[in-house]
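Read the structure below first, then the notes.
Note that this complex is displayed minus one protein chain, with the remaining chains in position.
The block that comes next holds chain A.
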Amino acid sequence: MTATATTPGPRRARIIGKKAVLPWLFLAPGLLLALVFKFLPMGKGVWLSFFEVRPFLGDKWVGLDNYTRVLTDHRFQDAIGHTLLLGVGMSLGGIVVGSALALLLEGQARSLKIIRTAVFLPVVTATAVVGEMWRLMYYPTSDGLINSGLGLLGLGPVPYLDNPDTALWATMAMGIWMLAPYNMVIILAGLAGVDRSLYEAAAMDGVSLRQRLRHITLPAIRPALGIVLTLAAIRGLRVFTEVYVLTGGGPAGSTDVWMTRAYTLGFTRNDIGGASAASVVLLCVTLLLTVTVNYLRKRGDVR
């Protein structure tokens, strides 16, 4: 703003003022919505996490009790393990399958466009619907879609969701199925930016497919992968609907994740303070993870 101060005449100052204000004006509706629907509730949630919430009897200050309770509860501790496993598995699986799909479906042909649209469908389908559909597919008798397939090979039937040893992996498979097409689109966008002449030069030099992927494709789509990783880190931790619809956290809590526990605490046991504390912990971990991923990404870009 020093420029404004040294500029003679009010006209120039007004223009700069306008220029400075204009972007904010455009941003205002979005910011206002974010404030009302996101940041104020978030702030209130942080505030509530220090209380035993009893709206009509007066909230009781309990300090860090809710946090201690949540962090020492063995079911929450188990849920952390499940969340991390599910988050990492779904993120990595989603990236690997998404990349594979992107490489397979890259190109201009019209048929590819149709296939890409078909492959993208899981992303636009409501998670609850996907969950119900996969429940049917996983049906633990030979009537289930997947088990009838196994039956043709003389295997199964496998009780995917009813066995605590397989339930989490079955949930992960569904998560990857939902995430991969989303990643595919971002990676496809990254692939579109690859300089074709590099491929031609590589072909002339007799470079193998693997080397081409490693030395040309991968560096070119690194920014896209960075975005996908950041999104995956956030989404992986807040996984909820998939689990809630598919298994409800069961059997025997084997698919309980952080969010399903927080939900149970808040809305089945009416412990809003505890649920808020659990959510704040999740918020902090997500923030930390996002910042770390971003830092690593930027460091990678600089290198």
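Just so we're on the same page, contacts are C-beta pairs under 8 Å (C-beta built on N, C-alpha and C of every residue); 3 or more make two chains touch, one makes a residue touch a chain; residues count from 1.
Here is the rule we go by: contacts and distances are computed from a predicted model.
Q: Write down which listed name, "Probable glycine dehydrogenase (decarboxylating) subunit 1", "Multiple sugar transport system substrate-binding protein", "Lactate utilization protein C" or "4Fe-4S dicluster domain-containing protein", is the UniProt protein name of the chain that is not shown.
A: Protein name of the absent chain (UniProt record): "Multiple sugar transport system substrate-binding protein".
Q: Tell me which of A:50, A:139 or A:182 is the one touching the absent chain.
A: A:139
Q: Among A:18, A:214 or A:269, which one is in touch with the chain left out?
A: Residue touching the chain left out of view: A:269.
Q: I need the residue numbers on chain A that touch the omitted chain, in ascending order.
A: Residues of chain A in touch with the missing chain: 36-38, 40-42, 44-46, 48, 53-57, 75, 132, 135, 139-141, 143, 159, 161-162, 164, 167, 238, 240, 244, 246-254, 259, 262-264, 266-272, 275-276, 279-280, 282-283.
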